[in-house]
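Only one structure is covered here, and it is reproduced in the block below.
Every protein chain but one is kept in place in this view of the complex.
Which chain is which? They are A and B, in the order written, and residues in each are numbered from 1.
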Amino acid sequence: MNEALSHHGDAHADSGAHGPDKGFKRWLFTTNHKDIGTLYLTFSLIMLFVGGFMALVIRLELFEPGKVLINPELFNQMTTMHGLIMVFGVIMPAMAGLANWLIPMMIGAPDMALPRLNNWSFWLLPFAFSMLGSTLLMSGPAPDFGWTFYAPLSTTYGPKSTDFFIFSIHMMGASSIMAALNIVVTIFNMRAPGMTLMKMPIFVWNWLVTAFLLLAVMPVLAGCVTMMLMDRHFHTSFFNAAGGGDPILFQHVFWFFGHPEVYILILPGFGVISEIIPTFSRKKLFGYTSMVYATIMIAFLGFLVWMHHMFTTGAPFAAQLFFMYVTMLVAVPTGIKVFNWVATIFKGSITFETPMLFALGFLIMFTIGGFSGLMLALVPSDYQYRDSYFVVAHFHYVLVSGSLFTIFAAVYYWLPKWTGNMYSEKLGQWHFWLSVIGMNVAFLPMHFLGLAGMPRRIPDYALQFTDFNQICTVGAFIFGFAQLIFLYIVYQACFGPRKQALTNQVWEGAHGLEWTLPSPVPYHTFETAPQIV
Amino acid sequence: MQRFIARLILFIGSCCLSLAAFAIPALNMPYGVSPISHQIYNLHMAAFYVCCVIGAVVFSVLIYSLIRFRKSKGAKAAHFHEHLGIEILWTAIPTLILIVLAIPATWVLANIHNTEQSQLTIKVTGYQWRWKYEYLDQGISFFSNLSTPLDQINNKAPKDEWYLLEVDNPLVVPVNTKVKLLVTAQDVIHAWWVPSLGVKQDAVPGFINENWIYITTPGEYRGQCGELCGVNHGFMPILVKAVSQTEFDQWVKQHQKRAEHLLKIESLTLNKARAATHVAHARNTVELNAHE
Partner (left out) sequence: MNNPKEHKRLVLVLVAGVIFMFGFCYMLVPFYKLVCKQIGFNGQSVQTATVPSANMPVDHTRTIKVDFVTVVHGDLNFQFLPLQRHIEVHPGETKLIYFYAQNQTGHEITVQAIPSITPSDAARFLKKTECFCFTQQYFFNNERADMPVYFYVDPSVPKNIHEMTLAYTLYDQTGFIKKQEHFTKGRIDL
């Protein structure tokens, strides 16, 4: 990728602009949105393997009843770190990377609004995760209370490493807030003349809504972990009943952040799918306006449903009813989006390149995850599902075959634009099919395990759960190793020999400003804004 | 068109297979032995069938489109991207379906919340990592610990049938009796969960929650802790033994005799002298208050 960009940087640069620096200084000090996008995506890919390794350790331990590999203490640390890394270290940075690469090009802007802030947003992340990762090397346990770190397990009973965890979360939060700030300002202030909000690419719309969600709830997470820190060290009792506090308050505060957080994880992905499906159906996105309103509805409703993570805590009847009804209601705008995607495909002219494969895999499997979500919304049923493997199945369906698949789709779709190199379609298909098979083999049986009564976050289980656990482990390994293919594909496209030259448009049905640029894109683009009609 | 029908049948067939999977006991939520567990099971299956139908419709249209409108088969893209009528339809119909699902869910939840008129009250306390059961009116109190030997966990001995689901002292309750459970915890948050009884209740330190069980069939019903509570979260199971009323009465008598940690409430309240002091003290205090 270095070569590609530096080859064309000078040729297409406007006067006064220059190509990228050489060496590591370039990556350390860059304020170029393309470089920062690359940094985010590379970081995310590395973290995918780190978190994935932890997942495989977990699945190995769960291959059989009895102690297989690690003791329960380390197991709890693995589940906690796996969750934290995947949520904060893979999905969020990858989506931020896509935002950085694509938003300026899609709106005809030369860069993000605040380029130096952009650099800092990224570089906070390696520091944050080094701090978090270092807890595994400390004497005493790393964080072992689940990625949801409920009090008092994480406050009064939390290990010493919890404080490092708190600071790490603060840094990740700051990174996300600054990135979101940058995105909102860029989208509001730097659109090319003639591009009204309702003419923006839908990916940009989805990221705009996501950025507002981030700005609203990441500070709440910051407040939550600060209160934890104060309870642990400054004798406050926010979450400690001893001093008049309330452990349930922790859950309220956390999930007030936590539920919008899961929409933060998926909405940019929805945007990606809304770009890819029209291209490979050669048909305009069905219902652009309703897609925008549906996204806004989902984000808005997302603030009103947090207590559905707390149905068994002893909530009053009326509260449970309210949250059940509003949670069910979220299915309506989400359903509208799914129907719109299907309607885009219907009577289109469809081809099945890898981005489209991942988009279709997403469409089917995210919908399945949505169904289990609807079942979870029903309070009496939730009494049986909660904290069981049914929940684990649900969120892996919506996060892996949901968010992660959209990230894969995005990379396959735009990598040719970024690098000027078409990825190997054959290998891409292998990656897709192995991922789909691995993913389903790993997570479909978890629905049954949860229904049969297997709790989550346990390192060892009763004998009747053995068979399905073994199937899940096999699937996890298939899925995990399939990602090595992706690694190779990305490496090949970035550093491999140039195959044939690519056109600007790359894909026959692609529309949008980024597809008017050469492939690979020059280091600086849209130094003069295009006029939109 | 024929190929489409063939594939549609294949799709529906595989859905039915997965439904069959649900019929195998170990793979679906237990129907259970409590009226609440029955109601929850029925609600769960109803929601599942609704999802299946919606999925079948949506996925059929999708798969049909993927087959019929392939560019390789010469499909040319149409040019519509809006249709108000159909958009209203697919907003209204899901909303109606949701309302239809919400009604039985509300009804079952109301039943769960009705803890009145219980005949037995048991206080359940979650500890790291065991449960304590106290029969408040009978004066019985004991801990219930995992009884699976460590050797089995460390693979030094073969695992028995109820590996990780067996305890030293089960919770014994009579059948056909509404038992109120008062659930709390002594350290961190735990959760008391027995799938066959359709009950899961968080045990929160500093708080008391209530729930109820009603078991229709004698037998042994097992569950596990349902909230991460530390290292041995997976090693604090629950065993509920439902017996006939006579067996239960006998069990109570035995335990009242054997119990060393009896709550000596009866002896305390029978302390008449003490009671008299209290009354006099109370009267004085009340008078003091009146003059202040």
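Definition applied: a residue touches a chain if its C-beta (ideal position, glycine included) is under 8 Å from a C-beta of that chain, and two chains touch if they have at least 3 such contacts.
Note that this is a predicted model, so its numbers are computed, not measured.
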item: Residue, one of A:70, A:136, A:215 or A:229, that touches the chain absent here; value: A:215
item: Full-complex contact with the absent chain, from B:75, B:182 or B:231; value: B:182
item: Residue among B:60, B:118 or B:152 that touches the chain left out of view; value: B:118
item: Sole contact to the chain not displayed, among A:223, A:496 or A:518; value: A:223
item: Chain A residues that touch the omitted chain in the full complex; value: 109-111, 113-114, 177, 181, 184-185, 188-190, 215-220, 222-224, 227, 235, 237-238, 241-244, 246, 249, 252-253, 256, 314-317, 529
item: Missing-partner contacts on chain B, residue numbers; value: 113, 115-118, 121, 123, 125, 136-137, 180, 182, 184, 186-187, 205-210, 263-265, 268-269, 274, 277-278, 281-282, 285, 288-289
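Criterion: only the chains that are shown with their structure count from here on.
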item: Between chain B and chain A, distance of the C-alpha-averaged centres to the nearest whole Å; value: 31
item: Residue ranges of chain A touching chain B (in the complex, touch as defined); value: 65-67, 72-73, 76, 144-146, 150, 152-153, 156-157, 241-242, 246-248, 281-290, 312-314, 317, 320-321, 324-325, 328-329, 331-332, 335-336, 338-339, 342-351, 360, 363-364, 367-368, 371, 374-375, 378-381, 383-384, 386-388, 448, 451-453, 455, 457-464, 468
item: Chain A-touching residues of chain B, taken from the complex the two chains share; value: 21, 26-30, 36, 39-40, 43-44, 47-48, 51, 54-55, 58-59, 61-62, 65-66, 69-72, 75-83, 86-87, 90-91, 94-95, 98, 101-102, 105-106, 108-110, 112-113, 152-155, 159, 161-165, 187-189, 191, 193, 195, 198-202, 204-207, 209, 222-235
